[in-house]
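Heads up, the thing below is written out as structure tokens.
Omission of a single protein chain aside, the complex is shown with its protein chains in their original locations.
Residue numbering begins at 1 within each chain, and the chains themselves are lettered A, B and C in the order written.
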């Protein structure tokens, strides 16, 4: 048997592991990812599950590479079946090509036709038998050994990773796992394993999920109060933050609902403690009234929306970029605020931290649009960068006797007093007010405060982090948030194909940096706006500001499956 | 003394009546409006009040004319001061010109400088003394007599109107009022009253407020269930509907909050009863999650948003058109739905009725954007027109055994069963689902249902009511909802000035009829988009669909004071 | 609502839809589903005249598993949706099903106001003292020291929500408690609750085997609710406040006017339009 596999040098290796409840597809994926990390590689791992809460089928999708990767590839090189119950449900999520390899033990049953129809090469391996040779041995760990070997991961790294992931289950489990890995490794070496070894990066790297990275960004930004209500797929952020906030002297409050969360966050922030909440679409809808209050009363707050398929309850466990509109326009009245989106898993840390800093400085609401494909994907990545500017809240520690909380300043930021400050007493209000904060329905007060709240945001110098720019072709791909990984990769491949291309990945969505964007678009003749939703939300948003050239097209594809580079290339070449 | 007044023949008469708590400025305005109605005229009356719940200063603004009027004029011809306490607060709302007339009794105190500064003519009249001549006489009724005479209203019509408005207070009050009116009339005839008499229309006319008209439109549309939570300035709709729904065998439920209202409405509509709620910005924010459920589960609902100044609690008693964004984009996910806006007070009835019919037929959510300047303005107007098409819900009374609630039909409308229908049982769901309504996270189901929900709305033939079109100039004013009155009038005046102009007033905002709009814009070289908000919400929305010519400008002015025709002319001529 | 007492035409299984529950094997909610279909069969309610309304949660998935009309609505908003439906369609038998998170956390306000209204709904809360669907966070009924969720790593530190006490204080006219380990008792309670004219609240102890394996001990903790249910709310208050929350049976039942009272039809649309004519 000749197992031909792509190598890390030439690109990346993609593998899928599927199995039903308890078969350990997720554990296998986590171990492979961690082993790759320990071997000096980069990588990604996404997971998918059936509708059951527990015991249903599940799927791990991995992509391992010698350099950072930010999206899944078009196809999977390797499909490991731990069993095949209901695996057919995942067919759309595991595209194979004609030279993909399916590894499976014939003893566990037949491979569904849907996987073999495209001509993938099937190899039967005696996983079950090998597992049986080990006391307490499990099939998934044998498969890990084989797959690890095929990917060129050293056996000792697999063992180390297994130890790390399984140690909570006790030494017996670890021991059995290590023995199974060895069995699997041996099974692979009985066949022709490609001799190439991955190039090992010696740089410090992280193994982190997007949700964890959001949590870390929040802490780095100074957040010490979180109030939230659980919701898929944002809950992990909260579960990561809960214990850590306490350790840092802060607190996470599990609120009774999202209306409470956002108002608790406003209260804490009014008191001077940077505060944040995380939710998903349904919760974000419920928070709109609170967000409007934060904007009008000029209290900094940050909301992370880990978007899932919409509308309504939608598809809670799958990604979509369909909350851009509500993030931009969901508050009643004219309510200028900030909307940001991390470009990849690692960027979740940077963008969240930046959002906290910006909200604090600009005394407004910031919405961070992550989504399920970032939040619940685990990446082996370089550590996240830190925002350049050390922004902080503009306070007034010793207010004069005519102190005005909502003073009409040149930059629009009115220095605020924190409770406890002598002589700085004021009543924050969502009613329109004058500079002192006293309710007013006079046109002059309304216009001045509206102008001020817009000015502080529009006129602020956001520096260069508003977007990531690559290339300088006349053909341009514009993307935002989680669609950036696939778009960048499509760009690289097109470039390699000799097509001069430019990619603009927007991190700051509101305020739209129209001037900077126009500059970044200088010389561009044709634009594709790439995003994962149904109505082309970014496309329309950009058009509403008149920044796109005539020849601008929307490449909008809704969830549940994240965009792949090949689809983008297809659209650009033939669309 | 020579009182020169414009006449109904030459245009319209505008008058303002101001006084502090209990002085009867509102009653005076209501009587004058009703008298004008009874005299065969048309007219409008707006009211304004200070921040107090009761006993503060108040203001009535009237415009009377021989033909329909849909906005206030640029200036007031006549200012009646019943007293001057705090009247200065209203200065911005009562622009006067050099030949405006201020009528006041010197005995009640000095007129604030702010009113006289522009050169208005002041006439002292002995209102107080005249009132004292009547047993139980009141100054405001004397002023009504004088103002009525000046406006050319017959004295008997004033008496009839006073009787109608005051009869609930008992015959003594009516008698005294009639006597005072006579006194005031006499006071005017002692001076040179213009001899012209208004042209009397003999057509049937209504005296109705926008909020009442919304209520009527709802009933005409078939609404028999309303659940709502009080909020200014929408409460009047509910207070009008409450007793009348019961009389028609329906019910209004006062819900515990807006989250409950919208969900109650969904429940009733699921049961087959056309259902509606009314609210204002803060409530609309709270209803977004419910609206998204209506869209996803395809249950017809209608929400009337009587917009007030925003953001947040904002300016509850004043108008603004700043909820367009949230109405268009406030739901998370891709959630196509309907957004409509009545163009004037009378049109509140038509547009609401149309919205109910469209929502019912298209099984979706419709948001009707009225605002305080329509809702709380009383108009003497022609009766409202009725929608042409007798749309109704597409139900399935005898479902086949393979009945699919969310069937993929050509027009996108899936016939629905109502509870009670044998064999048609299904579970409505906000989770993405297949054609049977069973939850599904498969890409195919998601895409098909997304397509279907968009198709049924986009592909529907809305006929010609999507907008009102006037003129065919190369210069075009586009407006929507309550800004239409002033925009049409600006258009007429510009035309009279020899400027070829076109006006497009949008009634249907979503789905945007881009093709029809493009056609209506054919030949247009320059566009002004006119609206009452801060960020130019319609302007950006239209640009997002690429329907505007290059030379397109935003004329966006936030509340609290409604747009006046002169401002629009000013912008168009010099902007 | 009148139950017909002749020979049952439909069996409990006829009330099950073909949709396979997503629940974990052993989940308490299976028994609730069975008890609901049994009580519907017992009361001989035609399937098309039954509507099951729910919010979001494992428990809230129940309507799709019953072959009747149903609405799987929003998290916490089942009661208002059901209220709208019942007002619009008083001819239907409307049941509301959900969980402790859905009903007592995000939905707490509607619970209060539904109890007050005394509309003819039957509200079944499957209380497992945890958020099952979002994988194991504390709910309002969770003990303050339950520290298994990382969102509340030392427990919530908050007193447990007392469903029966709140329902009574809010004015509910029928309050009962069932246990999914006692299917017969639960079926009897449900039938009574559906029959009760006005709002009936059925609190069901329904263990979450996945995130609360400790709830296996419930079978030894439940006991009959002390003494017979009276219709005196003052006495009921005393007894409920003294109970440990594990007492099973009908806790309180009183007869009060059902909301809304219907008003007579008095006018026509044409007459209403005339109001505006000048």
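Assume a residue touches a chain if its C-beta (ideal position, glycine included) is under 8 Å from a C-beta of that chain, and two chains touch if they have at least 3 such contacts.
None of the values given here were measured: they were computed from a predicted structure.
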Candidates A:44, A:214 or A:253 - the one touching the absent chain: A:253
Selected from A:212, A:236, A:305 or A:531 as touching the chain missing from the view: A:212
Which residue of C:16, C:116, C:135 or C:195 touches the chain not shown here: C:116
Candidate in contact with the missing chain, chosen from C:168, C:189 or C:248: C:168
Options A:76, A:225 or A:528, residue touching the unrepresented chain: A:225
Absent-chain interface as seen on chain A, which is shown: 34, 37-38, 204-208, 212, 216, 219-220, 224-225, 227, 244, 246-249, 251, 253, 255-257, 259-261, 263-273, 275, 289-290, 293, 297, 380, 383, 419-431, 438-439
Hidden partner chain, residues of chain C it touches: 105-109, 112-113, 116-118, 140, 154, 157-162, 165-166, 168-171, 233-235, 237-238, 240-242, 256-257, 259-261, 263
Residues of chain B in contact with the chain not shown: 51-56, 228-232, 235, 238-240, 242-243, 246, 252, 254, 256-258, 282, 312-313
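The rule is short, and it goes like this: only the chains that are shown with their structure count from here on.
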Chain centre separation (chain A, chain B; CA means) in Å: 44
Between chain C and chain A, distance of the C-alpha-averaged centres to the nearest whole Å: 38
Touching two or more other chains - residue numbers and ranges from chain C: 72, 74, 76
Multi-chain contact sites of chain B, meaning residues that touch two or more partners: 259, 289, 293, 297, 429-431, 439
